[in-house]
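All protein chains but one are shown at their positions in the complex.
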Amino acid sequence: MPRTARAPWRWMSFLLLALTVVAVPARADTPLQDVLQTVQAEVASPARGTIPDVLRALLDADAPGTLEFLRAFADREVVERPEDGLFFIAQDGPDRSLILIDVDSGAEIATVTTRDVNQIRPNAGVRREIAAALVQFELSAPDPARRIAAMDAIARSPDPEQMPILAASIPDEPDAAIRARKERLLALLTARFETDSATRVAAIEALTGDVSTEARRVLNQLLQTEAGHAQFVPEGVNIARIRVVGEDLDLLRAHARLAEDGLVPPRPGRNAIRDALRAHVVDGHVGGIPVHRLTDEATRREAYRALQEDGLVPPLPTEAEMRAAVAQFTFYDRYLEDDPAVTTAARAALDSTRTRVGLFQALNLSLEALSLASIFFLGAIGLAITFGVMRVINMAHGEFIMMGAYTGVVVQMFIPSHTVSIAVALPLAFAVTFAAGVAMERLVIRHLYTRPLETLLATFGISIALQQLAKNIFGPQARPLTSPDWLAGAVRLNDIVSISTIRVAIFFLALMFLILLIYILNRTRLGLEVRAVTQNPGMAASMGINPDRINMLTFGLGSGIAGTAGVAIGLFAQVTSEMGANYIVQSFMTVVVGGVGSVFGTLAGAGLIGFLQKGIEWFNPANTLAAQTYMVLFIILFIQFRPRGIVALKGRAAGD
Amino acid sequence: MTALLEVSDVSVTFDGFRAINGLSLAINEPELRAVIGPNGAGKTTFMDIVTGKTRPDTGRVVWGETATSLLSMSEAQIARAGIGRKFQKPTVFEDQTVRENLRLALKARRGVFSVLSWRATAEDARRIDELAQEIGLTDRLSHRAGDLSHGQKQWLEIGMLLAQDPRLLLVDEPAAGMTPAEREHTTDILKTAARTRAVVVIEHDMEFVRRLDCRVTVLHEGRVLAEGSLDHVTRDQRVIDVYLGR
Partner (left out) sequence: MADIARPVTLPGAARPAPPRRSFLREHPSVLWFMLILGIFTAGVTLLSEAFGIGLVSTSLVKILGMTLCLCLLAVAMDVVWGYCGILSLGHFAFFGLGGYAIGMWLMYARTEILVRQSLEAGTIPPTEREVSEAVASQIFSVVGSNELPLIWSFAHSLTFQLAMVVLIPGLLALVFGWLAFRSRVTGVYLSILTQAMTLALSLYLFQNDSGLRGNNGLSGLQNIPGFLDVPQSVISMWFFWASALALGLGYMLFAWIVSGKFGSVVRAIRDNEPRVRFLGYNVEGYKLFVFTLTAIIAGLAGALYYPQAGIINPAEIAPIASIYLAVWVAIGGRGRLYGAVIGAALVSLLSSWLTGGGAPNIDLGFYRIVWTDWWQVLLGFGFVLVTLFFPKGIGGLFDRLVRKQE
């Protein structure tokens, strides 16, 4: 049992490390050495029976340095000076010497040899006592953070010894949350280490429905299996599953397993056969077969069998022989845990927890999808507006996102406070990209209204020029856009459901833009005119609406939103000159899937794509690239059935 | 005698607006028919349905002796079945010459590989010269269609229609924007064509319709309001109401 025996020392040293960092407040005045001298004999030759008294004395006196001393004590680093019976902490010095350290001041007192002092060597039982005392001490510490840290340490490397200590600390626990945590931790320890089967089963049943990683890890540990085989399944082995050779166990694997245990002679593999043949080449022949013919497996086996008959090589069993050998054994998976009641209960608990875990995972995935959808929405809505109103594809839209993000970076160079700088950057990015959009509309797009495909190309030209300009100005490396501290954390429901605060903020930003746009489009004069131009530009012009002005403002608005979105995206993604290009195709997809010229269409498109991408990722979580590939394929197929998107304008306005 | 084209009880709705509402109409071969009606009566939508551009919600559209339904056919199939259409706005291929325009329309196999292996024949050249003669564009055969006058484009389009050699011609406002002399010429072309095939002319201009001297169908709110000679329908009180306002 060496593994479990070492475990407490590992966590204990961690605990003590944590303690030495936490400033120990000044307590009683009695120096530690004096306290130690009161129990001199018991410390000098520690024994299981007397050590509790020593510990009580030390902990009651609570002298500074007690914890360090106890750690050294447990690590067998304490020595007694025979002349005066004083205790020191000893560290290894040069040439097998020892450096003595004063237990109170921590100062180096002297350098001695091992013969000058008595090294105190507490046995394992004593060391466990010391460790338990320390845990108890920490679990009842007045600072809640220390109590939580102690529990974290226990959870990280659990040990049966901790159970009574933990149980004892529960009744006095004042904090309800920590108390609940202690109770759960106790249940975890009980499930794992308790000796009484019924108590364990009860503890496991109490864990049913607990979705925390800790609880599921304990249950999974209880259900760990190892493969085994025997001629007759021995009594008392907790079998998880019997494997049938040929059905759920490969014949070669089964044979190899027997060979590993020396139950059958190993079957020479392809390489072994080749090496054996190589070793027995005689006059260009092996086993009577010329070497140049040995270019396929069957001939090689034939040659090998010939060698085998001459007794030159170990035998190559035929399939029938292997079957016969394997048939004498039963192959099974056994639980490492021997108690079937426990494994049955753990299996039941895990199965019923799985449903809850699944639901929470679905919830978490939905939240992630929602967050992705809001990012897509932010990226695409500006594009949707310009495309809807002006039938213009703006390939430089992504570069407006990038421009917005760099505006944020520049603002942060001048305003050190992150909160203030973001508050300034959001409207400023809008203004900058609004101006850029208006300039682009005036200078380029206005002249290309009758040639939509060429707008696509011209804006692409602008896009590559802007990208390179950004690279020339800001350099090729990613620039940081740091979010304020209050956006740095995550909102957590439990171990499964959590979402970073920044994404929540982006969701609300998207929501804000949605409401703002709906308001502008439906409640303002500008919105009325925009909708008129969207539905029938000719008619709108004849009714006194100046389409030039509307186009300009729309383009500015779309670009401005892109800029603001850029600040938001820059907060969680890297700000580089290529960042826009990463979003542009997704944004196009969103617009195309959603349907051109409709805020709700874009919303639906963003929702569909966001949820779809996360949904595909769920089936194949390791591979985001594959998810994106399948998503694009889906979109291509989707367009087959709804060429005008989810929310399609109908009738003549649809632009036949 | 069965009709060449029979439209029965066809309805179509755009966004809640009933553009065609229980329309029934039959065209014989040969026949010259004028379809008139106020704006929004459904004249152009009627053509869209026959040529396959718009699918009706209900009703039947059957064609020819075999009474094939046109509703399951694509635009191109309908055109190949023998229905030619001239749009309201002249739509010729402005980047190509008059000859190329006519050659595109000339009755021939339309498949990709037939067209790829196409070679100019004397017969084709003769047909194109003949058509050019008919529409008065002989000396402009090698000019870009985009350089033609508005009236000439209209004629070119009619010429392309004739080149298809269809059994039914649907002609949408052929005389719009033409000088009186050009109108006269147009009337002649249409009347000549109607000797051997069915021609349906949609027109606003009563004077032009009168000159066509044919049976007239009046559409209103997506259905047939009256049918008969021009004199007959113009005496109909309902038609007068519709045109002069109630």
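Chains here go by letter, A and B, matching the order in which they are written, and residues are numbered from 1 within each.
The definition used in the following text is that a contact is a pair of C-beta atoms (placed from the backbone, for glycine too) under 8 Å apart; a residue touches a chain by one contact, two chains touch by 3 or more.
Predicted model, so just to flag it, every value in this text is computed and none were measured.
Here one chain is not drawn; of A:A198, A:A465 or A:L511, the residue touching it is A:A465. When you scan A:E297, A:D310 or A:D548 for touch with the missing chain, the hit is A:E297. Contact with the chain not shown here comes from a single listed residue; of B:A26, B:L104 or B:M206, that residue is B:L104.
Among the residues A:G125, A:G358, A:P452 or A:G489, only A:P452 touches the chain that is left out of the figure. Residues of chain B that touch the chain left out of view are 51, 53, 74-77, 79-80, 84-85, 87, 91, 93-97, 99-100, 103-105, 110-112, 115-116, 118-122, 124-125, 128-129, 142, 160, 164.
Of the residues in chain A, those that touch the hidden partner chain are 270, 274, 277-278, 281, 286, 291-292, 294-297, 300, 391, 393, 395, 444, 447-448, 451-454, 456-458, 460-469, 471-472, 581, 585, 588-589, 592, 623, 625-626, 628-629, 632-633, 635-637, 639-641, 643.
By our rule, only the chains that are shown with their structure count from here on.
Once the centre of each chain is set as its mean CA position, chain A and chain B turn out to be 69 Å apart.
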